[in-house]
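Removed: one protein chain of the complex. Kept in place: all other protein chains.
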Amino acid sequence: MLKAIMRIQWKGSWHLVVALAVAAFALPIVSVRTGWSGTPANLPGFLTELELWGLFYPALAAVAAIVVAVSIWISDRRGHHIYALLLPIPRWRYVLLRYLGGLMLLLPIVLALWAGAIIAAASLDLPPGLRTFPHALAAKFALSLLLLFGVAFAVAASSSRALGISVRLLGLFIAAHIAVIMLRPGTNLIWTVVTALVTSPGPFAPLGGRWMLIDV
Amino acid sequence: MSTAIETTGLCYSASKDFSIRGLSLKVPVGALYGFLGPNGCGKTTTIRLLLGLLRPDAGTVRLLGHPVPSELPEALSKTGVVPDRPHLHRYLSVGEAIAFHRAFYSTWDGKWAAEQLNEFRLLPGQKISRLSKGESAKLTILLALCQTPDLLVLDEPMDGLDPVVRRDVLSALLDYVSRRGATVFVSSHLVHELERFCDWIGVMDRGRLVVELPMTEFRNGNKRIRFTAVQPVEATDAPFTLLNRNRDAGSAETWVVRGWRPEMSAWFDRPGLAVREVTDLDLEDGFVELLRAFRAREA
Partner (left out) sequence: MSRPIVSDTIGIARPRSGRSNLLLLSLLTTAAAGPAAAQDASAWRDSVTRLTAEVRAIRDSLVSHDSTVVELERSNGVVLSATPQTRDAAVRGFRYFAEQRARWFGPALPSPGGFRLVVQTSARRDILARFGGAELWNGSVVLTGLPDTVDAARAQRAATEKDLGNQLVTGFSELMFPSLGEPTMQWLSDPPPLHMTDRDRRSTAMYMVMTSTGKAERGCVDGNLDFCAYALGLRAAPSSDLTGAYPLLVRADLFLTALEIGGPGGWSRILAAHPARAEEALLAASGLPADSLLTRWRDGMMALRPNHGPLESGAAFLVAGWVGALLLGALGASRWR
């Protein structure tokens, strides 16, 4: 069954996966080649530039996660999930198969980034004091992708009703935020929630920090 | 297990204006059960409740002896379904869709699938998104049949198909049923379509089951009786059900009745009454009269 699911998911989104894998492969290489002048003349500047390039890793992870999650579910959604719901397997198992199939689609993207990071790191003659982290960077990317894919998958798998409830709750939260600001200036609900989400043990903590292929 | 589908007191509220109320169906094993009803009467909603696509507000559903939804996967493994709307993954080819479907059914009949593919003149490489409506219907019925189910649930399977495709689909269906002895539950608003092959019939209107009985009983029990009467006749003590009555010119009157048996003609042996003619109603007329009487009673 997993093989069958993987086969149709690959068929439905191979072109997107290939494009994302190419981007993932190119990102580390481009990031070091554009900033590296061949001499250690301006290492702080180079590292600062590399840190800015680091913003593209979580962005790429987000795009890949959303694209793959949407491409997995779009066909089922179009058919109102009827085909899937009529298959003779427990529904949780179908969702799990879809999820595992999605992970298989993400694998080439992670591997491409890993390969790109190794090649990029090997292509530089760095002075002592600086170290390369291709494996750690690829692992961080993989974990972030896993996390973002989990979020995108959960949203894409939801029924319209569940999505509607989520959107309404979000609207209520924003309204509460505005009300609180008006009544108690200085209390920022959105900031509090966002901070909780992006700092450990918040779900998006792995996306934070510095995405450095080369660091001290 | 004597019933393939059994519901008791099924209730489901779809909206403010429409609900299914106290639906109790009994589809015998091996029956070709026609589920009739006008558009919007709740046939598709009922089928969705049967297949676990919707959760009933009250009542129970058993499919091939399995309670739904607690044993839904077991029930679905022996049930072939043709939904009312296209549901296959459109980016797949016919061959890929078959391969995908096969992976979920251990009882898949590959040999028959190949034959049927040929019979339906479908090519494995054809994209589903480029199939015509008829080809799409053929593929859907092929998928449902080749999993060799004990029960087939078909929701308006012939709707919008041309006569040639309709004949192909019907013949494949009947061929399968004759070989496997499967139960078929088929919904339609096209009465003649069901008349030809169903041996049981259930009629639904406005979310309620109007009648459920063997087709022979339905066909033979619905009669149009023309008689003359000197004075107006009341049917209060009649052994049949009066569905409709029309006073013609003069003393002639026409009754449409249900539950007629030949010996009931004795009821008309009374002074001033003379039966002129007793004719069969075809399924469509019977269906229309039944609904008319049901709605009048409801009103």
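Order of writing sets the labels: A and B. Residues in every chain begin at 1.
Basically, contacts are C-beta pairs under 8 Å (C-beta built on N, C-alpha and C of every residue); 3 or more make two chains touch, one makes a residue touch a chain.
Bear in mind the structure is a predicted one, so any value in this text is a computation, not a measurement.
Counting contacts over the entire complex, the absent chain touches A. From the options A:1, A:30 or A:95, the residue with contact to the unseen chain in the full assembly is A:95.
Of the candidate positions A:30, A:66, A:107 or A:143, contact with the unshown chain belongs to A:143.
Only one of A:88, A:116 or A:206 touches the absent chain when the whole complex is considered: A:206.
What subunit A contributes to its contact with the hidden chain is residues 40-44, 47, 54, 81, 85, 91-92, 94-96, 99, 127-131, 133, 135-137, 139-140, 143-144, 146-147, 150-151, 153-154, 157-159, 161-162, 181, 185-186, 188, 191, 200-201, 203, 205-206, 209-213, 215-216.
Basically, only the chains that are shown with their structure count from here on.
The geometric centre of subunit A is 50 Å away from that of subunit B, both derived from CA atoms. Against subunit B, the residues of subunit A that register as touching in their complex are 1, 3-4, 7-8, 11-12, 75, 78-80, 82-83, 85-90. Within the complex formed with subunit A, the residues of subunit B that make contact are 51-53, 73-74, 76-77, 79, 81, 83, 85-92, 96, 99-100, 103-105.
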